[in-house]
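The complex appears here without one of its protein chains, the remainder shown in place.
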Amino acid sequence: MRIRYSLPALASAALVLLTTAIALIAYVAPEDADQGLSQKIFYFHVPIALTAYVMFGWGAWKALVHLWRRDPAADLESYVAIHQGVIFGALTLVTGSIWAKVSWGVWWAWSSNQLVLFLVLFLFYAAYFMLRFSIEPGPRRANSSAVYAIFGVALIPVSFLAIRLANDFIHPTVFTSRGPQMSGLMFFTFCFSWAALLTLAACLYQVELAGKRLDARLRELRELLA
Amino acid sequence: MTTAEKYVAAAYLVVFLVVLAYVLIIAAKLQRLEREVAELSELARARKEKEPERKAVAVG
Partner (left out) sequence: MTYLADVGTLARKDLLLELRARDTLPAMLLFVLSTLVVFHFVLPGDSSKLAATGLLWVALLFTALLGLSRSFAAEREQGVIDGLVLAPSDRSAIWLGKALSILVFLGLAELLALPAFALFFADVDGSLVAGVALADLGIAAVGTLLAAVAAAGRARELLLPLLFLPLAIPIVIGGVGASVSAHSARFLGFLAVYDAIFALVCWASFEYVVTE
């Protein structure tokens, strides 16, 4: 089922939502009593992390579709989704690192479960691209990539559990990250920001997908004409 | 600007920069696609011109 949408409409929606979100974060959301201004990074950092998870999940879903129904478009969609996930994952690590610096004074904290989890996932999905570049395009590559993408979503909860075990019992925690106690207005800003970032991710996803589809069609055209 | 403000601004700036970098990459890709389309239309035109010649030979 191909949903009829307009890419410019999606992009405009992303623009409006993001601008509104930033305005909300800067002017409307109250400042946190404990952490002060630095808490505002949370409004982007956490939604970016959640969006990365969504993209990895979407990529795994498309991978499943590819394996089950042999949908010819699913492999490309899975690839682009994971690509977006890696971009947002890298952004998570960078914004998380900045937040760690301003909160705890260090650029990296092994005690932050979420950051460590994203590091592991980043390594995993970066290897996905190594996989795709190493195998010749074709059904073998599509199948192997799909299986690997599905492994990824299995890895997410397992890694999270492992890292939490490690930080609880092997490495003593020096800094503990308290989830921010969010008032109603803060929570609304958070959700709005997440919606804005999801729309941005969807927009970037569709743009990249359209670009890659165009590549494929031009290649086909070239073969027909040559 | 206090230190906290600098870091918060840096975090948001990074996101902005990444999106801009994306736009740049797409612009470069569009250029490449334009070039390819130009090449392919050349090929199509050349093909079209060859056709009537071929037809003439077949009849003769």
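Chains: A and B, in written order; residue numbering restarts at 1 for each.
Here is the rule we use: a contact is a pair of C-beta atoms (placed from the backbone, for glycine too) under 8 Å apart; a residue touches a chain by one contact, two chains touch by 3 or more.
Note that the structure is predicted; figures quoted are calculated from it, not measured.
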| item | value |
| --- | --- |
| Shown chains touched by the chain that is not drawn here | A |
| Hidden-chain contact residue, picked from the options A:Leu10, A:Ile25 or A:Leu67 | A:Leu67 |
| Absent-chain contact - pick from A:Ala11, A:Leu37 or A:Val147 | A:Val147 |
| Full-complex contact with the absent chain, from A:Leu165, A:Cys191 or A:Ala210 | A:Leu165 |
| Listed residues A:Ala13, A:Ile135 or A:Leu198, member touching the removed chain | A:Ile135 |
| Touch residues of subunit A, complete complex, unshown partner | 67, 120-121, 123-124, 127, 130-131, 134-135, 138-141, 143-144, 146-148, 150-151, 154-155, 158-159, 161-163, 165-166, 169-170 |
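Following the convention adopted for this analysis, only the chains that are shown with their structure count from here on.
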| item | value |
| --- | --- |
| Sites on subunit A touched by subunit B in the complex | 22, 36-38, 40-41, 44-45, 48, 87, 90-91, 94-95, 98-99, 101-102, 200, 204, 207, 211, 214-215, 218, 221-222, 225-226 |
| Residue numbers on subunit B that touch subunit A, as the complex places them | 2-5, 7-8, 10-12, 14-15, 18-19, 22, 26, 29, 33, 36-37, 40, 43-44, 47 |
